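Let's look at subunit A:
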Amino acid sequence: MNQQFKDYSQVVSQYIGNLPNDGGDWLVAQRSSAAERFTELGFPHAKLEAWKYTGIEGLLKQGFETLDKSPEFAEHAVLNQFLPEPVAGRLVFVDGVYQADLSTCDAVGITVGNLRSAMAASDRTVLEAIGSLSGVGDHGFAALNLATVHDGAVIRVAAKTSLEQPVELLHMATKSAEGQALRSRHLVMLETGASANLIERYVALDGVAYFNNLVCEISLAQGARLTHQRVQHESPKAYHLSDIHLGLQADARYHGINAAVGAAWSRTVIHNRFLDRGASCELDGIYLAGDGQLTDFHLDVDHAVPHCDSRESFKGILHGAGKAVFDGLIQVREQAQKSQAHLHNANLMLSRQAEIDTKPQLVILADDVQCSHGTTVGQLDPQAVFYLRSRGIDEQLARHLLCLGFASEVIDRFESETLRLQLTEVIRQQVRG
Partner candidate 1 sequence: MGLPNIEMENFVETEYAQGFVTEIESDTLPPGLDEAVVRTISERKGEPPWMLEKRLTAYRHWLTMREPNWAEVKHPPINFQDISYYSSPKKKPVLDDLDQVDPELLATYEKLGIPIEEQKALAGVAVDAVFDSVSVATTFRESLAEAGVIFCSMSEAIREYPELVEQYLGSVVPHKDNFFAALNSAVFSDGTFVFIPKDVKCPMELSTYFRINEANTGQFERTLIIAEERSHVSYLEGCTAPMRDENQLHAAVVELVALEDARIKYSTVQNWYPGDNEGRGGIYNFVTKRGDCRGNRSHISWTQVETGSAVTWKYPSCILRGKDTVGEFYSVAVTKGMQQADTGTKMIHIGENSRSTIVSKGISAMHGSNAYRGLVRVAAKAENARNHTQCDSLLIGDRCAAHTFPYIEVKNPTAQVEHEATTSKVSEDQLYYCRQRGLSEEDAVSMIINGFCKEVFNELPMEFAVEAQKLLAVSLEGAVG
Partner candidate 2 sequence: MLTIKNLTANVDSKEILRGVDLDVKAGEVHAIMGPNGSGKSTLAHILSGRDGYEVTGGEILYKGQDLLRLETEERAQQGIFLAMQYPVELPGVNNMTFLRESMNAIRRSRHEAEIDAVSFMKLVREKAASVKFDQKLLKRSVNAGFSGGEKKRNEILQMAMLEPYLAILDETDSGLDIDALRTVADGVNLLRSPERSMIVVTHYQRLLEYIEPDHVHVLAGGRIIRSGGKELALELEAKGYGWLLEEAAA
């Protein structure tokens, strides 16, 4: 055990000791078992298969601290970031702290709020949902999140409620986030037959360095449907780690559309567990990695029960000295007959210093299944570039257009027009052909 880790462990215990005892004994027990787990696991390292390609030396060197301080910011700067589309509800977190004044919810059948209030009110449903899908944590950071969590979003959609408009979950980092490790934890619960559309965004007002260490648990009851649009556009110096846990009951449908375009270092892990038959999970994603960036997506789709379908499609654009890591695991367990799972990962390498490590995986223990995966690493088609040039478009623009064409398959899946335009703009500006 290295010195850094020992120090960290101590800081964590102290921090936990000082936390308000909001959630009662139950939460205290959760926190201390998570702290124990952290001590047991330590920080991830390259010898762990899941972290083989994703180093955390840079992250540890930053020495981010877990503080519990209120951010300072100008309100209009936050308002500017709101999506112009009408929403059914909005939750705003600035530097990990819930902003009740800026958050709204008018729609019927949906409750939005923050974890801290729910803990303070000893809301049993919320407390019991914490960790119900994620467990204590399968790596050190996830355990740390549970040990030190102080806030997050809680979104509940009542049975049979169908929300027309999306719910926006906005995470903003300001200058005062500098040096902080932000540990939020979100809970999304859709009851039987409910349907909703969640837009989750991570943006920054300043180019400061901070660490967003998130865990998100999403449970869909029987027949529930969720479209989840998720954009990670953190500060260029930020570190971002998201562990998303999905639990799908019978006939539930989840569609996640992910974009990771910001941060110096980002890793998004999506665990999907099918809990009963007839459910479906679709995951789409686009990631960019340019100079000094590492972007990582890990998918872990677990077909534990029969008759469920999953589809995963992720695309990456690597430019400058960017590095991307993709790991797509599909597991089909013994009893999970009639499963269908198809995964595709395509990577576009635009520069000499770029690097991609990709690893799709199939672990199949049932025979009556249809599973496939495919991966490609390649370049823009020179003939296509030539074709555009022959029509009078200069090479730079031609390459940009083709990159956008490559990304559009995923970007077009974002239902929000604003997000589609924003992402297109990011690619246009960031990607150097």
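One rule holds for everything that comes next: a residue touches a chain if its C-beta (ideal position, glycine included) is under 8 Å from a C-beta of that chain, and two chains touch if they have at least 3 such contacts; residues count from 1.
How were these picked? Simply put, all candidates are chains of the complex that A comes from, given by their letters.
Note that the coordinates shown come from a computational prediction; the quantities given were computed from them, not determined experimentally.
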Pick from 1 or 2, the complex member that touches subunit A: 1
Candidate 1 contact footprint on subunit A (complex, rising order): 49, 53, 334, 337, 347, 349-352, 354-379
